[in-house]
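Got a structure for you, questions after.
Missing here is one protein chain; the remaining ones are kept as they sit in the complex.
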Amino acid sequence: MKSSIGSKVRLTVFGESHGAAIGCVLEGLPAGHKIDFDLVFEQLSRRSPGKDPTATARREEDMPEILSGVLNGVTTGAPIALIIRNTDTVSKNYDNLKAQPRPNHSDYSAFVKYNGYNDQRGGGHFSARLTAPIVAAGSICRSILKEKGITLGGHILQIGSVFDSPFDPVNVSARELENLSKKLFALNDPSKEELMRKEIDTAKRQLDSVGGLVELAAVGVPAGIGNPMFFGVENVLANILYGIPAVKGVSFGAGFDFSGLNGSTANDEMYFDSQGAVKCKTNNCGGITGGITNGMPITVKVALKPTPSIAKPQNTVNLKTGENSVLEISGRHDPCIVPRALPALEAALAVGLLDLAMEDKFI
Amino acid sequence: MKSSIGSKVRLTVFGESHGAAIGCVLEGLPAGHKIDFDLVFEQLSRRSPGKDPTATARREEDMPEILSGVLNGVTTGAPIALIIRNTDTVSKNYDNLKAQPRPNHSDYSAFVKYNGYNDQRGGGHFSARLTAPIVAAGSICRSILKEKGITLGGHILQIGSVFDSPFDPVNVSARELENLSKKLFALNDPSKEELMRKEIDTAKRQLDSVGGLVELAAVGVPAGIGNPMFFGVENVLANILYGIPAVKGVSFGAGFDFSGLNGSTANDEMYFDSQGAVKCKTNNCGGITGGITNGMPITVKVALKPTPSIAKPQNTVNLKTGENSVLEISGRHDPCIVPRALPALEAALAVGLLDLAMEDKFI
Amino acid sequence: MKSSIGSKVRLTVFGESHGAAIGCVLEGLPAGHKIDFDLVFEQLSRRSPGKDPTATARREEDMPEILSGVLNGVTTGAPIALIIRNTDTVSKNYDNLKAQPRPNHSDYSAFVKYNGYNDQRGGGHFSARLTAPIVAAGSICRSILKEKGITLGGHILQIGSVFDSPFDPVNVSARELENLSKKLFALNDPSKEELMRKEIDTAKRQLDSVGGLVELAAVGVPAGIGNPMFFGVENVLANILYGIPAVKGVSFGAGFDFSGLNGSTANDEMYFDSQGAVKCKTNNCGGITGGITNGMPITVKVALKPTPSIAKPQNTVNLKTGENSVLEISGRHDPCIVPRALPALEAALAVGLLDLAMEDKFI
Partner (left out) sequence: MKSSIGSKVRLTVFGESHGAAIGCVLEGLPAGHKIDFDLVFEQLSRRSPGKDPTATARREEDMPEILSGVLNGVTTGAPIALIIRNTDTVSKNYDNLKAQPRPNHSDYSAFVKYNGYNDQRGGGHFSARLTAPIVAAGSICRSILKEKGITLGGHILQIGSVFDSPFDPVNVSARELENLSKKLFALNDPSKEELMRKEIDTAKRQLDSVGGLVELAAVGVPAGIGNPMFFGVENVLANILYGIPAVKGVSFGAGFDFSGLNGSTANDEMYFDSQGAVKCKTNNCGGITGGITNGMPITVKVALKPTPSIAKPQNTVNLKTGENSVLEISGRHDPCIVPRALPALEAALAVGLLDLAMEDKFI
């Protein structure tokens, strides 16, 4: 099992939901960068449980301790290790899951892979809690990108049957993205918040959960970053985004809508703008052609499955008795993971983009 | 630029559309496997230009020469290098593209990245022609997987406005997949072929192109293969599938449909079948939970953008004159890349699955 | 800067000598291994400062806290993170070194690489203190190897002008290696200890330091592990051994003595032993031919330079004043690093061998 990713910037994540601590090591950052701790704390707050009324009741401060790689608040060039202690864990909630794997969760597949030795308490290393160090690491990467004029952010595009307005892929602005990145419930059209929360509340009341869609964007990425083949921008970003739990789909630009389009509609015609820069009139490619950035905003859509842990009784197997059985889950779980997944997806995007930008010596 | 991928099984692709040869190196295969050359040739034929009436008029035999790693038809454990000579190239068709980048193509982004030194003839290293060695390599991986009971295949799920029937994700069979893998125009519902061809013909007559969707599946993959975090089955497969030109979306199982679902609907309830094996009643997860296989069929959807090279006049920039201009492309191009992309996507899936299976010592 | 290594088994080291903590992440270990904490503590004691009368006066308990990857003392298959807090640090000793780089130390080269942002206190990330987490990680790997019949160890082969008896490369035994691995001052011929200590004492009294040689061996490694080219046993082991500070030479088997030998003398003739196993009469190759193990003991020699930090006045530059200057170092430093480097080198050997063995599915 390898929980690390990246070429120039390398992220290694460790920890289990109910273990001593979770954390990560971030290698390859440039020396001399002053860390924006406010940004780190802000982003960790966004994904922290208990901040939002619709989220799980588990409360933790989630403030990381930085163990290395930073001196007087400035990166030294050495690996940055940070940890977050686990304090508010209630493991007995999970005891019956050892025998009864939860549908759509890692319980059964992990049981087979690790011969039952995996730490299943709270999902163990598979828990969404592991996104906390990713958010911390991503926030550091994000402020390095920002220094070079690259801004990223995202919003909830869909929860259940309610849709937010999508980004304008040509004109989405750094200011827009920065504003979204401060919000607990980030939407382009704030009037959708009430409807979305209603979807989540309904699911909760029905002892159920609901899935959703996130849209991410990055602006200020210069043309010429990325590669053909297997180190393209899409490859690298999809690889890291699929590292966030519950992600089951990743697409770029028009994504799955391309299948119904003609080339004449899908093609992003090019022109010189008034400053002589090459621009596209549309941005169906999401800022990436041939695996390489073309200077237009990067846009990504990410599909998230509904939280698998629901309170409704479900059919599953009992691995101890060898008989089919009914499972009732009593732990604390988000009825909708989307709002808290958003900062984790933004963080993953930041790590991936910094890796790509440093590979191509832009940073 | 790195055009290689994989941990245990490593694939390195080289070549340009109009260079001396294209090819690849495949490292890490087990020694002692008898190569099924018929399968290699069959799969290369499927993606070969000129085989299908709707495809580009370029004709090449595309039969690879194996330079190393194989003795008397059997793998030796050493790296397998194979090359395919380029013979039928008409480079003058591409001369005006050096100045006028084609919309949605790599021309502009590659020009920036390589300071104009990239070989742009026929798309160079970015050409879909580079999928030929991937198909050859993937066919070798495929027959190794088959020896261990893993069968994979795929079909065209959508072209323009026409849809094929999707796989039954619970019951899709090895036989079904094998039959599909022999076809030039692979469909679950053959009655859709005429309608799809009509979509392609219409696009062609209108000097246009059309996008589509491919669905892939693998059966016989045992539970317990893969990893949490960044080496999960989804991460590894998405990474390699995005290496096939024109791919703009990759999803697993229910994929983007998860966003509208409740947990109680999305969750794949588990049971012991009559042989005592753990099975799921539904397969929305596409055979993968927590990044690890659960023993159900793996299902993947891949979105392909329409061929960017269309004969219709398009607005673009002229990098030499610095003025906006109109581009008319005269080369030979598929009006729809989907049928020929299918064997390349199957090949990429095979390489990725073999890598995962060998990492976990299943092979 | 990447401080990680390995394919199947991946080790990432972090921390600085005078930072909050040092530690490492160890990925890829098999699940279900009961950790031998006694071995971990024993090995950490061997490299711990203050244990041996000849070593630096700095005292730390160096007992690691395991943060993840272990449940009830057994590996879970998830990444193992462990940290050791830094407690007994006296940073003011190092203040003048910021301007005056120590000869043969990383001070100047690191200053250039990191634009002066590196943490230079106590050598920062370059400190030999960073071998503590390597020893802890290596001890875990070591007991996994031992379960499969692979035993490793080493001894001090030379300090200054005093030599220990070398291993008998054909007959070196597991018992011999295990006994050596418990000693603070490991020698094949214990009568040499007094002479070696005298060399160290003399150096210390002269405000000087002295270099040395270590010889390592591993027995029970089956034939067939490793690779030709760049993933050979020598490549992998040299790569990781050079990660231990002060190492300036690594050789295998007869090593540098091969240069004066004829093939007829150097060649290790083979024979079937009484059990029908293939053996060699001699073992000049150190158990490795063509980058692959041949079943004979693996033997490695490692050359260590004298501790660069000596109390004698030395000429160096002053980077602040831009003038040549004289440096007098007052911190606590081992006059001879060899005895404490030995357990770190054994640990590095263990990590490398486990990586190789797991790559080839022996473990």
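Read from first to last, the chains carry the letters A, B and C; within each, the first residue is number 1.
The rule we apply is simple: a residue touches a chain if its C-beta (ideal position, glycine included) is under 8 Å from a C-beta of that chain, and two chains touch if they have at least 3 such contacts.
Fair warning: this is a prediction, and the values are worked out from it, not measured in the lab.
Decide which residue listed in C:67, C:250, C:349 or C:363 touches the omitted chain of the complex.
C:250
Looking at B:68, B:87, B:171 or B:330, which makes contact with the chain not pictured?
Of the listed residues, the one touching the omitted chain is B:68.
What is the set of chain B residues that contact the non-displayed chain in the whole complex?
With respect to the unshown chain, the touching residues of chain B are 1-4, 10, 12-16, 19-23, 25, 27-28, 31-32, 65-69, 71, 74-81, 83, 113-115, 117-119, 124-125.
Can you name the residues of chain C that touch the chain not displayed here?
Output for chain C: 1-5, 11, 13, 101, 103-110, 112-113, 125-126, 130, 158-161, 203, 206, 208-213, 223-232, 234-236, 238-240, 242-243, 245, 247-264, 266-272, 276, 278, 280-281, 284-286, 288-295, 301, 303-310, 312, 314-317, 319, 322-324, 360.
Following the convention adopted for this analysis, only the chains that are shown with their structure count from here on.
Quick check for you: compute each chain's CA centroid and the global CA centroid, then name the chain with the smallest gap between them.
Smallest offset from the overall C-alpha mean is found for A.
Suppose each chain is reduced to the average of its Cα coordinates; what separation in Å results between chain A and chain C?
Centre-to-centre distance between chain A and chain C: 39 Å.
Calculate how many whole Å lie between the centre of chain A and the centre of chain B, each centre taken as the average of the chain's C-alpha atoms.
26
Counting in whole Å, what is the centre-to-centre distance of chain B and chain C, each centre being its mean C-alpha position?
The separation of the two C-alpha centroids amounts to 46 Å.
So which bits of chain B are touching at least two other chains?
Residue numbers touching two or more other chains: 228.
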